[in-house]
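Written below as structure tokens is the structure these notes are about.
Every protein chain but one is kept in place in this view of the complex.
So, chain A:
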Amino acid sequence: MVFIVTALMLEAAPLIEHYKLKKDMNINNYPVYKNDDITLIVSGIGKIKSAMAAVYILSTFKCKKEDILINIGFCGATSFKYNLGEPIIINKVKDMDTGRDYYPDVYCGKNIKKGTLYCSSKPMFKEDYIDNNDTFIDMESSGIMEASQKFLYAHNTVILKIISDFLNPEDLDKEILKSYIKRNLTSIDEIIDELKNLNHSLRNPFEDEEKAVNILCEKLNFTEAMKKMLFKEVRKSKLKGLEPLSILNEFCNIEVKIKKEGKRVFEQIIERLK
């Protein structure tokens, strides 16, 4: 699953249209839009709201570590060497209140510039920013990082920022801002594809076997330790080129009434798997 968090509806709208997302009417806490593959949540502005929304969506949809979370939103740039509407993938987030740094592993967006992002808890204007660093500023990224690091692999959180201003975030034209997102939809598609490919190799090749072992262990009242041992033997058997699923199936209809009987069946299964 790909999870997208945006702060504003205006950031979300082009994505909802592009990915043909439908509003999830079962969820009232946040605006959530979905298709089979992508779930988007609009968090509101600020790092606390972004952290809450990220935790909400990752928990509600029972994310796995192999899932992807992309924070797509606007940022200000401190240097005029960048162009408005230009995308930046963030490799370091610095929370301006706590001084804490976050580092997503960036393995996507080869052709997109990478940079450090400062996360502020209030809108930042040119006159407020006294450092002379060439950097970017937003208001959500540290919340996203704080939340996602508990749930996902470090390479599966992407902070994608699009430059909306040069620290003059007032009176920005909404249509122009939307066009910045639209202009970057192809890059967003590519980022999603790259990460999906990367995660493909992480898929558990024993998913079916794991399910079968769980069902069998429940049916035959095997203990957790027995389940662990059985799964190890099943894995080994599959890696040796055998077909453990069909062996497990043979034992599916056996009834076990007493513990001793269960132990005997367990030993039989292990023997068959070897």
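As a working rule, a residue touches a chain if its C-beta (ideal position, glycine included) is under 8 Å from a C-beta of that chain, and two chains touch if they have at least 3 such contacts; residues count from 1.
Note that in this section contacts and distances are computed from a predicted model.
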Per UniProt record, name of the chain withheld from view ["Electron transfer flavoprotein subunit alpha", "Spore photoproduct lyase", "NitT/TauT family transport system permease protein" or "Transcriptional regulator"]: "Spore photoproduct lyase"
Contact partner of the left-out chain, one of A:152, A:181, A:230 or A:248: A:152
Identified contact with the non-displayed chain, of A:18, A:182, A:235 or A:272: A:235
Candidate in contact with the missing chain, chosen from A:9, A:202, A:215 or A:252: A:202
Touch criterion as defined above, residue of A:21, A:106 or A:269 at the omitted chain: A:106
Residues belonging to chain A that touch the chain removed from view: 65, 91-92, 101, 103, 105-107, 114, 116, 149-155, 198, 201-202, 204-206, 232, 235-236, 239-240
